[in-house]
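Once you've had a glance at the structure underneath, I'll fire off some questions.
Excluded from the complex is one protein chain; the other protein chains are retained at their positions.
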Amino acid sequence: MTGTPAPVGPTRRRALTTALASGAAVLGAGTLSGCGSAQAADASTVRLWDLFSGADGGLLNDMVRAARPDMPGTRVERTVLEWGTPYYTKLAMASAGGRGPDLAIAHMSRLAGYAPTGLIDPWDLDQLAAYGVGRDDFTDAVWTPTQYRGRTYAIPLDTHPFIVFYHPDIAADAGLLTADGTLDAAAFSSPDRFLAAGRELAKASGEQGIAFGYVTDTAQGWRLFYGLYRQTGGAFRLPDGGPAEVDVDRMTEVIAFMAKIVDGRTNPGHLDYSSAIAAFANRRTGMILSGEWELGTFRTADEKVGAAPFPTVFGTPAVYADSHSFVLPHHPDPDPVRRRRAHRAVAALLKAGQIWATAGHIPAYGPVTRTAAYRRLQPQAHYAVAQDHVVLDPAVWFAGAGSDFQNAMSQVLQQALLDGLAPDRAARAMVRRLNTFLAKPSPA
Amino acid sequence: MSSPQAAPRSAAPTARRLFAPGLLFALPFLVLFALFLLWPLAQGLWMSLTDTSLSAHAPGFVGLDNFTEALRDADMWRSLGNTAWFTVLSTVPLVLVALGLALLVHTGLPGQWVWRLAFFAPYLLPVGVVSLLWIWLYQPDLGLANHLLDTLGLGQLAWLGDESVAMWAVVLTTLWWTVGFNFLLCLAALQSVPDQLYEAAALDGAGAWRRLWSVTLPQLSRITVVITVLQVLASLKVFDQVYLLTKGGPNGSTRPVVEYVYDVGFTGYRLGYASAISYIFFALVLIASAAQYAALRRREK
Partner (left out) sequence: MTSTDLSVRPAPGARAPHPVRELTARRRAARGGTNLTLGDGRRTRVLALTALTLPAAAWLLPMAWGLLTAFKSEGDASDPAHWLWPRHGFTLQGFRTVWERGDLPLWMLNSLFISAAVTVITVLVSAMAGYAFSRTRFAGRRWLFAVSVAAILVPPQVLIVPWFRQMLTLHLLDTYAAVILPQTVAPVMVFILKKHFDSLPRELEEAARLDGAGHWRIFWSVLMPLSRPMLAAVAIFVFIGAWNNFLWPFVATSDPALMTLPVGITSVKDAYGIQYAQTMASAVLAALPLVVVFMIFQRHIVKSVATTGLGGQ
């Protein structure tokens, strides 16, 4: 390319013309309107979006395989997106555009931001009933949050509570097991007893007692806090526009208790999520406060690992939990055949829930948990009762799994737990952040 | 400038002038320009005065509420601060390193294409590749960065997980990725320095360093200013690599204002408020451009 016009060989000119022509041909063929999209793809495909990567992701693949006989002629095609905020952002944008997937997984705690905004469509319960799934197959605690204005916007797949895992031998040495080998809930039934149990566990493990990973985590602090706070019976009402109606004294009490758990002596003080897992898996602690979804990880380290619902420390039974559910991303005028296929696929997947239970999740579909096979699953069966006292995030549009709200709350809590912010000031800081969220106009 | 043929034509009837061939030539561009630049620009301004949301609800006019909210929004100020800090941290090395590398390569050492490839190739990588690669390099337990620190006997770093380190990690990645562009511009400028200047200097008995100091660098001063201006404007617009490396974290410590727009608008559903912040950002870019233009003018006088 010397900038000289004259001595350009014919080959180069031809090459350029060919390139231009083929470019134009491609342009013409592409029709620009996105017919190349998977929209018009294989007619038997159900496109499912989810956020399961790792152990859960593998199990969902197994489930899809196991469900195949129940949905003849239907192929589930998964797209796994990054967990948390990126997932929900993409799901909202795709639904707003009206070209979202046929089916998507969503946390129940996110429903308040999805159903009223028109980003998801309601389920047709008659169609589901035709495939053998009905309202009565779910407990009230799980079903109630699926409702908005008398319609069902989510079909629950599981409940996944925040629980405790322990090494049975260490817990036995610490005298914290009952005669039948389960965790002695009474030993954890007040803040003082809980901390004393931690000391016993530390003695028995030879190192430290209870692990809790929260540093730089976007949810852990909030999970522990909200479950404990609801145990105090304190109010947590979030009216539109604010201000939040909460009990600052109870919040202070809970934060002070949390700070004592991560004291750095009896229990490890500043663990992030993965180092807490490592600490427990390597038996440097006797117990960990964690979501049940880590069961697979812990069982690899200790195949006898024990589990129990989160103990009632403040009087009222309450276990922080969330629930994975199936939702129908909004389509302006959905193809009834595709919709029917989505219903059928969900019914088939729910029935394969036993596989999902092996990950640690409590299947929401009753016929699965009522089987003898499920009751034989250990330690899952030990914490299945957590289902009766689950508390989900407050039903406001800005809360829920992977939300900015959980992140903001967890950051304040981290300051109290890690940087020594006084519990009462932390509680007031949380209320201020809450009010900021409430002051934002709801998108619905 | 003007085509001689155009003069008689201007006397033609109005209808013909309306469809003057010139306008027809410009029309495809003007249509795209109006549809995808002017209209969105106007629509964005309008949206910033409404509570438009991602959901189906009908937007309502809210006046300047979004702007007053933004001015009191600590997160927005923090993200603006992050953008400014990133701009400072990235522009300085991106200009100086580019200049240094170009001077070294221009010495005419053998293997010119190797040098150019080494420094420019990263610029050709899509940002997705760059971020995957650097997330892997920065991986705390397995990544090369910490292995190297180990080998050198230094402590390991939580490159993307530590609030005091993450921004530097992002800047380092940016330097590696984009310095090649500035480097090429510097190199081109060096190659256009007239040989006579060097010959004259050599005749005057100036040594290599002297020639560098009194011939090369003065000749480069204009391109350096231009590159700095372009770099500042580019750095102010940062989003891609920050979003992909840290999602703006940890704890918002790297979130630039463009990501804040994305978070508010798409994650938080508030398109109206996001438009208002877009316009505040736009104002910032315009102020930066104007300031640089003024500085450039003063310098050239």
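Quick notes
So that you can tell them apart, the chains are marked A and B in the order they are listed, and the count of residues begins at 1 in each.
Criterion: contacts are C-beta pairs under 8 Å (C-beta built on N, C-alpha and C of every residue); 3 or more make two chains touch, one makes a residue touch a chain.
Nothing here was measured: the structure is a model prediction, and the numbers come from that model.
Taking the complete complex into account, B:188 is the one of B:88, B:154 or B:188 that touches the chain left out. Among B:82, B:131 or B:224, the one in contact with the hidden chain is B:131. If you put the hidden chain back, the residue from A:46, A:67 or A:81 that touches it is A:81. Set against the missing chain, the residues B:49, B:105, B:160 or B:232 yield one that touches it, B:105. Residues of chain A that touch the chain left out of view are 1-8, 16, 20, 23-24, 26-27, 30, 32-34, 36-39, 41, 52-55, 57-58, 60-61, 78-82, 86, 90-91, 93-94, 96-101. Along chain B, the points of touch with the absent chain fall at residues 1-6, 9-10, 17-18, 20-26, 28-30, 32-33, 35-41, 43-44, 47, 52, 97, 101, 104-109, 113-122, 124-129, 131-134, 136-137, 139, 141-142, 144, 147, 176, 181, 184-185, 187-193, 195, 198-199, 202, 207-208, 211-212, 216, 223, 226, 230, 233, 236-237, 239-240, 244, 258, 261-262, 265-266, 271, 274-275, 278-279, 281-282, 285-286, 289.
Note that only the chains that are shown with their structure count from here on.
Chain A and chain B have Cα centroids separated by 37 Å. By the touch criterion stated above, chain B contacts chain A in their complex at residues 51, 53-57, 161, 247, 249-251, 263, 266-270.
Listed in rising order, the residues of chain A touching chain B in the complex are 85-86, 88-89, 92-93, 96, 113, 116-119, 216, 272, 397-398, 404, 411, 440-441, 443-444.
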